[in-house]
Structures are given as C-alpha cells and as structure tokens.
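A single protein chain has been removed from this complex, and every other one stays in its place.
Chain IDs A, B and C follow the sequence of writing; residue 1 opens each chain.
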Amino acid sequence: MSKYSAFSLARHALDPDLPWPRAWRSPEPKASYDVVIVGGGGHGLATAHYLAKNHGITNVAILERSYIGSGNVGRNTTIIRSNYQMGANTGFFEHSLKLWEGLSHDLNFNCMVSQRGQVVVAVSPVQMDVFARRGNIMRLNGIDAELLDRGEVMKLLPYLDYSKDARWPVCGAIHQPRAGTARHDAVAWGYARSADMAGVDIIENCEVTGFAIENGKVTGVETSRGRINAGKVAIAVAGHTSHVAKMAGLRLPVESHILQAFVTEPLKPIVHHVVSWGAELFYLSQSDKGGLVFGGHIDGFNTYTQRGQFAKIRDVAECAVSLMPFTSRVRLLRHWGGIQDMTPDGSPFICKTPVKNLYLNGGWCYQGFKATPASGWTYAHTIANDEPHALNRDFSLDRFEKGNELDEFGIGNWTYKQ
Amino acid sequence: MTFRRLPSGGRIDRNRPVGFTLDGKRYRGFAGDTLASALLANDVTLVGRSFKYHRPRGIMSAGVEEPNALFTLHDGARTEANMPGTIVDLIDGLTARTQNAWPSVELDVMGINQLAAPLFQSGFYYKTFMGPTKGAWMFYEPFIRRAAGLGAATEAADPDRYETRFDFCDVLVIGSGAAGLAAALSAAGGGGRVLLVEQDSALGGGLLSEPEQDGWLQARLGEIRNASNIQALTHTTAIGLYDDNMVVLVERHDHRQPDPAKGQARQVLTMLQAKAIVFATGAIERPLVFANNDRPGVMLASAVRTYLNRFGVAPTGRAVIATNNDTAYAAAFDLAAQGVEVIVADSRTEIPADLQRRNSIEILAGTSVVDVKGKNTLHAVLDGAEQRTITCDVVGMSGGWSPVVHLTSHGGIKPVYNAAIAGFVPGGFAKTHSGAGAVMGTFGLNAAIREGAAAGGGSIAIAAAGGEDRPYAIVPTWMPPRRKGKAFVDFQNDVTAKDIKNAHQEGYHSVEHLKRYTTLGMGTDQGKTSNIIALAEMAELRGLPIEQAGTTTFRPPYTGVSLGAIAGRTIGGHFRPTRRSPLHDWHAANGGVFIEAGLWQRAWYYRWAGDTPESAYVKEMGLVRRGVGISDVSTLGKIDVQGPDAAEFLNRVYVNGFAKLPVGKARYGVMLNDDGIVLDDGTTTRISETQFYMTTTTAQAGEVMSWLEFLLQTQWTDLKVQVASLTDEWAGMAISGPKARAALELAFPGVDVSDAKLPYMGCLDFSFDGVPIRLLRLSFSGELAYEVHLSADYAISLWEHFLKTGASLGLKPYGLEALASLRIEKGHVAGLELDHRNTLDDLGLGKMAGKEKDYVGKALRQRPMYQAPERWSLVGLELLEPEKRLRGGAILFAKDDKIEGHGRGYITSVTWSVELGKTIALALYNGGLKHVGEEIVCAFPLKNELTRAKIVSPHFIDPEGKRLHA
Amino acid sequence: MLERRSALAVAHPFAWAALTLGEVRGFTLTQVAGFGNFAADVAATAGALPETSNQAVESNGRTIFRTGPHAFWFVGPENDDLAARLAGKAIVTPLSSSRTRISIEGRAAREVLRKGIPIDLHESVFTPGMFAQTGLHHTPVLLHCTAEQRFELYAMRTFALNVWEWLEDAALEFK
C-alpha cells in the first residue's frame, strides 16, 4: 500500500500512467467474522479503525447497505467543537476534538481539520450567563473557551448586523478557538482506507435484513448477500437506528428526524470562523472551496424522506440574512436533508443492549459528525471489552429509566422540539 | 476578430442601444441582449479563468447551464459574484468584472497552476498538506482558501429589497417552449387558473432560436395574452418542488432596476400551491469530451445557433460543428445560411440522407473532433474517417441532450435512462403531474406540441407548427479519444476525463463518491452539462449499463437563488414578530428602556432611576422595599379555565391540589412535564365553582396553553373544560411595597382593600369607572403587593391613574431588572432556575406535591436519580468578598475541592441586595440546603475569578412572610 | 375617567389610491363555547349560528364566526351585552381588548395580504363573507373578507402593532 505524501503525489505527477492504488478493497464477504459492524458511515468506519488500532481486532466486516459514507457523514455542516456542559458530554467531545487534531496524521489522509474557532453570538444578558456557565465548565475541564463582549465580537465578525434595526442585539459571544470544521467525506474515506489496510473487510451494497439471535445472544446477521456469522455485532446506522434495532427486537428512545443543510456558491474567503447564533439555532461556516455552509433546527416532525419543508428553509435563510446581511446577495446552490436520530435528552447511545454481544451506537441528534472519532474510539472499547469506557458510560439505554438524562438542550422529553 | 454582430436579424431591439462595462472597458449592446451575447457581439471571447487550473475560458452556452462565463456584477454593496453572463439581461450602465484572475483574464498569474496541473489530479489535497506537524493544515489552508472561491462577495449589507408571497393555481406550467405553450393554452381552455413560468427573459424557449417557427410562436403568444385565465411570467424560475405540490418560484426584476425605497423588489419569491403541474422544462445540450474542449470559441452547437438567430451574433470565419446526433445540423444550416463556412464532423458513420442532401455544408461522417489547438484562432483536429486540422473561429459541439429532470426528481421519483435519446427522463409522475416535450425525451416539435396539449388537459386543440418532425438520432460518445491534453467534463470545477478514470482506479465508484471525490457537478452550474457524461463514463469504466450506475440526487434549487429572496422581508427588525405590552406606549414615552425578552419588548428600567441598568435597578428595588412601585406584568400568560370539570382538570395538571381551592382565592401552583421535570409555575385564582383564572410565566405561556389544549382535546376528552387565552385581553400591573395598600386606597376610593377583606392570596373583582378590575393579592417581591388585572384597552389609563393618585406616596414605575432582583431576594424561582432540567425537589418545592392524588409527571419524578440526595438543588449565596463579584454561570466548589471538572453546582441569578447591602445569588448546589452555612468557592475561569461565598437559605428576606401578610 | 386606548394608537392610518389601511375601533368581541347542546341555547338568544368554518353570518347586528367545532366569535357593537345575556348558557369569554381589528381596502389589498397569508386569496375563492383563521408573520390572525376589495384582520393585541408595521412594509410598493 502506498503512503500518501507530497512525494507520492510528485511521483504520480511525473508518471501519469502510474496508477494510484485503490483506497479500499472490495472484498466478498467471508462466512464469519469476530465483529460485524452494521453501517459504513463515519462512526462504523471509525469503530473499525480503532478496533484494529487500539484493540488489535481485525477480523472485522463493515456491512454498508449503499456506498460508504452515504449517510450523515456525507451530509452535515462539517463542524467540530467540544463546548458541551452536561456531565459526560464534556469529556467525550473534548476527547473527540483531540482525536480530530491528530486525525489526518493518524489516518495518512488529509481530513482538512481546520481549527478556525467557533463563535456563538449571544442576544441577551441572560444568554451571556448561560454561555458563561458552559464556558466555565469547559475551562474547568481543560477546554479552551473565551467570553467575548460586544466590542470583541465586532472586531472578530465585522459583517454581523450591529445596527439598531437588528431584531436582537449582539450582546457578546462565547468563542472556542480550537473548534472548527473538517472535510466530511474525507473522514469516511480516511477511516475506510485505514481500516481496510488493517485488514477490515468493507462490504458495500450489502444490506442487513435480520439478526441471528439464539438464547438472547446474537450470532450473526442475515444480509442481502447471505448469512454472515459474527462473534459480536455492532449497530452504527444513525438515521435508521430504530429500523435496524427493531430487527433485533429492540424498541428505542429514538425518533428519526430530518435536519436540513445548505451551501452557497463559492466565494473568496469572507467568513473566517464557524459562527453560531443564540437567537435561533443557526450555524454557518465557509468551506475551503468557498461555499457558505449552514444549517438550523430540525424540521420538527419525524420523517425518512430526506426532503425538507420550505418553511424551515425560509427560517434558516432569515437567520442567515438577519445575522449577516451581506448573505442576502449570496446565492444558495443546494439544500439537502439528512435523517438523524433524535433522543429525548439530545444525547447519544454507545452501549451494550439487552441482547448479548449486540452493541448499539446511535441517537446522535445534532452532534454525530463532531463525535465521529470519539464515538469510534469508545465504541471499539465497548465492543472489545464488553463494557463501556469511562467516556461513554453515561450514554446508556437505561438512563431514562434511572433519571440520568444528559439534557444538553434543556428542552424536556419532546424529541421533535430540539 | 472571431465574432461579429450581423447587420440585421435577431430578437434584439436595435433601436435601444445599451452601454455597459467589462473590467472598466466600455462596450455597447442592445436591449434584448444578454451580457454574454453583447460580449460576443463585441468579439470578447476570453471572459474567465477556470477554478483550479486557471485555464482561459470563454462562453460555452446561452443559458442557465453556463459553467465558464461567470462575472462579478455591480459595485459596492450591490456587488454580486459568480453571475453567468448568459442569463444576465443587458441593462444600461451594467458594470461587470471578470473573476478568479489577477491581474486580468489575459495575464492571469495563477495560470501558472497549469504547469503544476499533473499534481492537481482529483483528490490531491487528501493526499498531502499533512506535514510536517499535526496541525500543518492550518498553515496551508489560508493559501488554498484564497485560491479557491471564484468571485468575491461584499461584506456590506444588501441595500435591495426582496419579497416573498403565497399563491395558488389550478395548473402550473413550467417552461414556455412549444410544449409549455401548448400545455398552458390547453389547460386554460378548461377554465382553470393557469400559471406559465419561464426562466428566460422571453416566452418561447427553444423557439426563440428558430426563426422559421416564429409565426407559430407569435400566434400562441397572442392567444396567451388574450386568455384571461393565464398568467405568464418571464424571468421566473421554478427552483424546487416540495411536498404536496408546493413549487417555489423566483421572479427576478434586475432588468427593471427596481428602487427599494419605493418598495420595488429586486426578486419576488412565490410559494405556489398548484393543483396540477406540467413539467415542460426542456433539455440541456451536452458538450463533447475531447482534448482542450474548454478553449474560448468552443461552444455548444445550440448556443452557436441561439447567438446567431436570437442575438444576431455570428462567427466571422469558419465554423466546425462536432456532433453525434442530428440536432446540431440546425446550427450548421443556419450558419451556412448566413454565409458562414461550416464543416460538420459527425462521429456517426451513418448520417440521415435528408441531412446530407443539403449541400451548403461539408459533412464528415465517422469523424470526431479530438483536439482543439490554438489560442485566438482555433485549429480543430479531426480524427476518424477524415484526419485533418481545420482552422476556424468556433467549434459548436453537441454530445446529445439531457432532459431537465431536476424538478421532477425533487419529489423523490428517480429519473430513468432512456437509451433511445441517451438521456435520463422522469421515472414517473405523481397523480397531479405530467410532462411534455424534451423533458420526456420528445424532441420533435409537433410531437412536443401534441404532448403539451394533452398534458394541459387537452381541452382545446392547439395548432400544429410548420414542417415535419425529424427524429433526434444519437449515437452516444461518452469517453474521449485517447489524446494528450485535458478533456473536460465539468468545466467549472476543472474535472477531466482523466480525473474520472483516477477516481475509478482508486475505488471511488459510486456516482456519489465520484462527485464528492472529484467535486464534479458541485460548481455554480450544478453540473447541468457534466453530470450525465461523467456517470456514463464511470458506468463504462465499471462495465455497467448506465441505468445501473444511477444518477446523483438532484437537489433544489434548480438554479442558484439569493438568500435574500428566500428570506424576503423577514429580516432585520422584521426577523421575528415583536410583541408589545398594552403599556408599551407609556413606557416608551416616559423614560422606559426596553429589553428583548423572547419576542416581547419589556421595560427593563426607567430613566427616573438612572441611565444604566446597573444604577437604575437598585434604586427601583429600594422604591419597592421602602415605599411603593408599579410594574408592568402584562406579559404573564393568562388563561381562562371554565367548565364543570375545571377544578378536577387543574388538580391533574398541577402537582398541588386545586380541587378544594375556595372561590375568591389564589394559589401558587407548579406543573411538570410527563417526565417529571418542571414545566412552569404561576398562580391560579378561583373565580367561581366552574371558573379559574390561571397565570403562567411569560416564557412558557404558549407552551402551557398548547399543553392544556392537548390534554383536554386528545387525552382527557371526558373532562368538560374550555380554556381560552386571556394574555392579550388582560393587562397586569403589580403594585408592590409597604405602601401598596395605601396606593390602592388612593386609587380606588371606596373599595375596601383591607387585609380582612383582601388577605394574602385573595382576589377581589370590582368595577371601577365602569371597567371590571381584578385585584389579586400576590407577591413576587416578598413585599405587601397586589396585581391589578383589567382589560388591556384601559391599561395605560389606569396606570396613569395610579401614578397620579400615588404621587404623594412616591409611587414610581420599576422595570424588569428590579422585578427579577426583588424575587431573588425573596428566593422565588424563575428564569434560569426553570431551565427544563430541574425537578420539583431541585427547586425546593417537593413538599408541594400531593401525596394522594395523581398529577402529570408524578410517576417519572420518582425515578431513582431524580430522588438522589446529591441532586443539585436550590440554595442562596452571599458574597464573602465584597470587593469581588458573583456572576451568573459561575461554577461552585466546596472549599477544599480541587477547582476542576463540573463542580458541585452553579449560580443561576445574581443581584445586589438593597435589603442586605450585599451581593446575593441563587444557585443550584449538590445536596442543597444541607450545606447551609458552608463557605464555598465560585469559579469563573472565563475571567480568572475565584470568589468565596456562603451558602444560605434562598429566602433572603422575610422568610416568615410577615410582609406578605401585612 | 378611564379611557380606552388602542394598540395602534401610535400607528398612522393611510389611504392611497390602491390601498387604505385603517383600524376599526369600538366593537365587542365575545367568545362563546360550550358543551353538548349549548349551541341551541346560544342560538335562542343570539340568532342563527353559522354551520361552516369559513363563512361568517351577520345576525342581529353582529358578525358571527364559527371559530371551532364548539366555539364562536360574536363581533357586535361597542356596548353589546351579549356576554351577560349568555351567562349560564355557555362558556363566555369576553375578548374585545384581545384583538385589534385592522381594515385593508383597495385593489392592492389581496396582493398585500398574499405576501404573508398562506391561503388562497383569489377573488373567485375568497369571496365576501368568507373568513379564515390563519397566520401572518408567525402570529395568528382571523381574516374576514367584507367586500370584494375589503378585508378585516383580527390580530392579537400584543402583536397588533407588529402586524401593522408588517402590512405597512408590504404595502410600500403601492404607495
């Protein structure tokens, strides 16, 4: 296998007929694996990578219904950050950000991890207090955070609406300099290539149609390409978690919702941070290619259609133009929807299930992409040791029974409102 | 010179010359021109540089599919980048600039990228820029970003105006070519409301480039004008199809130079609800993929024809038409008719006889253009049956046609491959949809008219056009011949045939992987000319039939749409509605300073007390603690609960009992969600056996109302209760302070407001000056206090009455900041204590809950962790270091704790206590009141502060409630 | 001594060629709801009630809107004593202060309303006498077509000035 580098690029430039090797193989499924991962998205691929890298488990198959990365890792707004205040979320997302920081090196694949900083703009003094709590917790957990006053925001983001006409004033902001963006597709490809090199079989166009469960223990999966036996089976199919878990007889605290995302025409650099807004959920950054990439709330009712409602598209465009009036003349090129698992507390699951040797990773709500490395890392640990890592111990299925919710959004038990 | 304006002909208005500039140089065109046609007429052929390699580029098309000829228009705050010159109506004074080139498109320094081109193969950036250190990308990224991005936007706010609107029609016809016109007329014959939309500046579609069909076109346009039930809109693009037949239309008015000061919109976005939709969206011609097919002067054959026939612009010398199908011959014949020497290189070996009979042009069968050399003058290299190089001004290419299936695909129906036309057509239609013309793969004019008429309902006959339909015979040629030189598939993103091969080699097989890995089809043109070629090439490389490779998903919008058009007027001050108290006008006129509280504007503080909130609220608090103040509490949610089961209903939704509340009494109540978390609190008063007056917090008023309606209408339908919002009907004002009763006595002479008549939590309804008044003895501040509720219409009048009659007592208004601070002193929870994460017990209210009765949230509030002793619960804090500050959001630690992690709690609300003369706070703390008296540390690392405080009861003043009962 | 004041006291009504924007003051709005057969009792006092949810009925000097399956709005003159007369016969909630009644008149009226109201306002569809409970700029409104080119909009009082400002802005092109 050839290592990617400036040198290898030059070699290929000098000899245009020298073929690049395949980024990952396309093997036929074997009859049996130690671990079968259901879902070739970011989390499933990352899990395979860390199973191999951290635990030496390489007799692993990833079964993907479509092409790898066809789910949410390929349809998000590419933001990475670790500004979470609730219990286990804080450490988990910081671990993720640390993994992001070394990811391109780790994978020998440039994921364009761009730590340009995220600025969340506050619209009231009360919101400044809410942000302060979050920022203080970050700092107390060794995470970078700065509280900015209005003047500092004006310097950093000169293009916001600071006029008297603004519906809500810019009161200040919280800034995480280490937050930023990463090239989403590259994350999937980089993990895939690395896992493949370690010996993991990535099997595309292979849909899981059922689980073989004997005496409360999973022994394999039925697929569109036949039965595959497995010592352990790990679900990582965010967006379709309920559907897949149901095949194993599980009913979950998960609803599938559409979150829309948007990209404009490419422009010369103008927005140099990830900018979020406290008036309504809204976040925008400029991709390396130049497009403004942004999003807002979920549409608010469960659906698998990947088609958004125009009323929500208006809401988000109104946010963009109201916060950043220059965007009025910028043209939207594409909008699309991803199906995400919403949980009643806005936090995910990385855990064992009532079925022995069957593991669950899902319920990512808005934060699936930024969680990818830590999700794979802790899920691999959970699968390898048949018990959670300290970082994901609280991401259990029984937390609602216990009253141990991690309610990051403070919205109560209405998944559709988050 | 390679292009010139013909002395006559075309649809331009030669009596209306128009001046414009490109890169500061002045040019002239005519009304009816596009920027692109005017530039060609001025022989400007080099108009841009490509995204990655900075290769010189010219105008390729005459429509929305243009990948190359992108300009930055206008100046200053109206700057607009990346506009395809092919869809810009030429207006007088238009300023345009070329982009992505420095110092000019002719001498672009970044053209040096072409030398390094072999490095820039697809996916190159995934393979490098990773070293030497971990964060190396942060070093490279700024260079990459600057090189990317095409045009530059302005940071200035957009001065123009945009509108959005809703509309409805019976039949929407999208596209006004022959099929669309026939559909619209046919549909109108049925009597319904017909809307015909055309993205171009004129109706007619492809007919605008066919002079021989002008008679038919003009006749139909006349009929459309005369049909009272057809509305026809030009400059209007259907950008997307959404659920249940909502089509979003964007109408552009730039050509009218709208004046925002006069309310004229630059663009109008219509959310159209159509009962039926006819898609007559036509087809887009594809380029051929051969070496250097991107040189200026290489154009789509149909574009050559459009510039000739519609705009009167022709190549001066020779033209080569390269094709694999019949349609390009029309361009060849029309050029020849204008005296242009034309050579057709047709890759098909068999050419229909009727085409060959026309001996005005030279036709080379079995011959392809394989390369184009030259800079200003082109040299087309022909290979096949004939091998020669032809010097020419223009190469018109036609690789066949791709039906515009974007909109039909938005609804979720995937397009299917039709081998006969070598293109994708709609894979089916919803019941109310139909298609007609080229989008269906129907390329014959009369067939399209017949199809259109049928799609429109077929209620009237549509006249046939002249001439006979000829088949669109194509022998597709996807893969380029093996030649040196870049053969482009996606011109804007510089994706070549080689890049597709590389992607295939590396395993990026799926069409979505191909798109994402190479960026194919992700430019401003959204791959309108390139997508089908690329996926056909990939299918061929994989040895799959094209239909098995599939297409990428078509995403709205069909063409780029300004965010301003989507946002319309719901921006700036109109972003979200502003909600104003009935007393708003008084506050505004009398020194009230407002603060945004959700949608509400509330009086924050008053100038009488100070010029900053910090100075004013303390004075206003003092007023209430020592005298009497009046405050606007109209924003509280107010709900009329009536019916024989009203008491039972409230008994269910509140944790505490309401069934036995006596008439004329108020009670504080707390509601939970089903999950046991506190939803809201407020006071509810029993007006009669069957009527209650409920108040909610300002923030939760809407939620609570909906929740009560939900329970009554869907869950407990056996309860006879009606709820109605009174939030807007009633105004509320709090009269608070030791002199509050005196103030009431002065205001309402003759009304007995004595403690005996109106005790704490009592209610008194009476009429004052003929106006019903509801007087409630409630206290948020902890002082002797009342709330006066009355019809909102009279609010200002009564408020002024209070100020007048209470003047001798020093009665003055106090605002939200003082209101919120007074309640902190009293230890009332609000705002951040009710943050949807806290239980009844967390707020110290657990004892309120009824033991015997059932209530919403009862079961789940018993969950083990909700009952855990280490839950964070409400405490008060006193600052121990007067020179320091307590701040909301500070994290709390026990005295000997290591200052790290999540701490033992946090501060929710802070105020200066007028009463105690020190800073106090409310907080949630691990174990809560068990720790009263302990010294703790408040950490605010964002400001590097550590502050000592003492845990105390949250009831800082009058814990026995003597004042309330005074 | 106590005086009424409109939520639009600071607004400026106008009359342009294409559009007139004004406020109708001095009315009594009574919401009447109930259980079971209450409608019969109400009809006995107040006259025939509308059957449909989109057609207002004029009766005894009042306009009656059926606002819900078991609810009606009566809009009567300023001193209407309907509430008192229905006491005990139905659930009565006086709402006169809660709604601000805005009149929009002129040939541009429908086009101005179309900018914010997501219902079909075509002359052939939304005809005089018809009404709809719908939304404008995220707020609930009741829109009543009183003549071919005249409408009354019942906006929530606390949003009334906002609705007015919104209409004023939407109308600008017809000035």
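We adopt the following convention: a residue touches a chain if its C-beta (ideal position, glycine included) is under 8 Å from a C-beta of that chain, and two chains touch if they have at least 3 such contacts.
Here is the rule we use: contacts and distances are computed from a predicted model.
Chosen from "NADH-quinone oxidoreductase subunit", "Electron transport protein SCO1/SenC", "Sarcosine oxidase subunit delta" or "Phenylglyoxylate dehydrogenase", the protein name that UniProt gives for the omitted chain reads "Sarcosine oxidase subunit delta". Here the chain not displayed is in touch, across the complete complex, with A, B, C.
Per the touch definition above, the residue from A:110, A:181 or A:242 contacting the chain not shown is A:242. Remark: the omitted chain is touched by one listed residue; of A:86, A:208 or A:252 this is A:252. Residue-wise, the contact with the chain that is not shown comes from B:675, picked out of B:141, B:451 or B:675. Touching residues on chain B toward the chain that is not drawn are 166, 242-244, 246, 271, 273, 412, 652, 674-675, 706, 709-710, 713-716, 854, 858-860, 862-863. Residues of chain C that touch the chain left out of view are 53-54, 67-69, 71, 118-119, 132-135, 138-141.
Touching residues on chain A toward the chain that is not drawn are 240, 242-243, 251-256, 300-305, 307, 309, 311, 344, 400-401, 413-416.
Here is the rule we go by: only the chains that are shown with their structure count from here on.
Between chain A and chain C, the centres computed from C-alpha atoms are 48 Å apart.
Distance between chain A and chain B, defined via averaged C-alpha coordinates, is recorded as 22 Å. Residue ranges of chain C in contact with chain B, taken from their complex: 1-7, 9-10, 31, 33-35, 70-71, 91, 93-99, 111, 114-120, 122, 124-125, 137-139, 156-159, 161-163, 165-166, 169-175.
Across the complex, chain B meets chain C through its residues 163-168, 193, 262-265, 271, 273, 568-570, 574, 576-582, 584-585, 600, 634, 640, 642-643, 720, 722, 724-730, 768-771, 791-798, 801. For chain A in complex with chain B, the touching residues are 4-6, 8-10, 12-14, 16, 19-26, 66-67, 69-70, 74, 85, 87, 90, 101-102, 104-105, 108-110, 112-115, 123-126, 128-137, 139-142, 145-147, 158-159, 161, 163, 165-169, 183, 185-186, 189-190, 204, 264-270, 279, 286, 288-290, 305, 307-310, 313-314, 317-322, 325-336, 344, 401-404, 407, 410-413.
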